[in-house]
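All protein chains of the complex are present and in place, except for one that has been dropped.
Right, chain A next:
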Amino acid sequence: MSTEDLRIVWIYPDLLSTYGDRGNMLILAARAQARGIPVETIEVRSDQHLPDSADLYLIGGGEDGPQALAAQRLNADGGLHRAVARGSVVFAVCAGYQLLGTSFFAKGAKYPGLSLLDLESDRGPSRAVGELHGVIDPRLGLPPLSGFENHGGRTHLGPGVSPLAQVTTGIGNDGTSEGAWRGNMLGTYSHGPALSRNPALADLLLRWATGAAYLPPLDDSWAERLRQERQLAVQP
């Protein structure tokens, strides 16, 4: 990226936006603009063609029916697969994270996913609802993950991906690991506006998308207070 805008696509907000998922797009755009990076945000509805030329793609959480529909349409469209082949960044949350794998469960049936990440999801014994905290893969160089989860699925990682974090509070993938990443794709069960509590993760996605080795720091004192408050709230 040089003089061109940073293009962020939010995939199917009509289907996958249940828990403030818009937040991730707003946060990324605000943090890029604060560094003087011009941004274009594009919301692509499920009845529209998905452009494959954007820098960063966001997929949010959703109910079972819309999740299955989104998988079907994304596979038929092929735009996201082409974008990933070009090296675009993908950040996926909750149902969107499950979609990236080879298969997932919705409405009691198994559906094929997008097969962009080596993982598959099934149903867990109970719904995972509550704070989700973890120590992030040291190779990503990030402070601990802080979030909230609400999902019925469990996700099993294959050898082709690495866990995003090791769980310290909550369930994540299976009570031990949480989320997954590979290359420029990253998924998490920390749902909704996951980046609101994880500004460093937001900046990692921006660095991946822009190729910038360094982004000047922003005033994250409110996010920092929020992180500390949630950390204290989950301490035994």
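Observations, loosely collected:
Here is the rule we go by: a contact is a pair of C-beta atoms (placed from the backbone, for glycine too) under 8 Å apart; a residue touches a chain by one contact, two chains touch by 3 or more; residues count from 1.
One rule holds in what follows: contacts and distances are computed from a predicted model.
Of the candidates "GntR family transcriptional regulator", "Cytochrome c-type biogenesis protein CcmF", "Lipid II isoglutaminyl synthase (glutamine-hydrolyzing) subunit MurT" or "Ligase-associated DNA damage response exonuclease", the chain left out of this view carries the UniProt protein name "Lipid II isoglutaminyl synthase (glutamine-hydrolyzing) subunit MurT".
Remark: the omitted chain is touched by one listed residue; of A:G78, A:G130, A:P143 or A:G183 this is A:G130. Residues of chain A that touch the chain left out of view are 14-15, 17-23, 26-27, 30, 45-47, 63, 65-66, 69, 129-130, 148, 150, 191-193, 196-197, 222-223, 225-226, 229.
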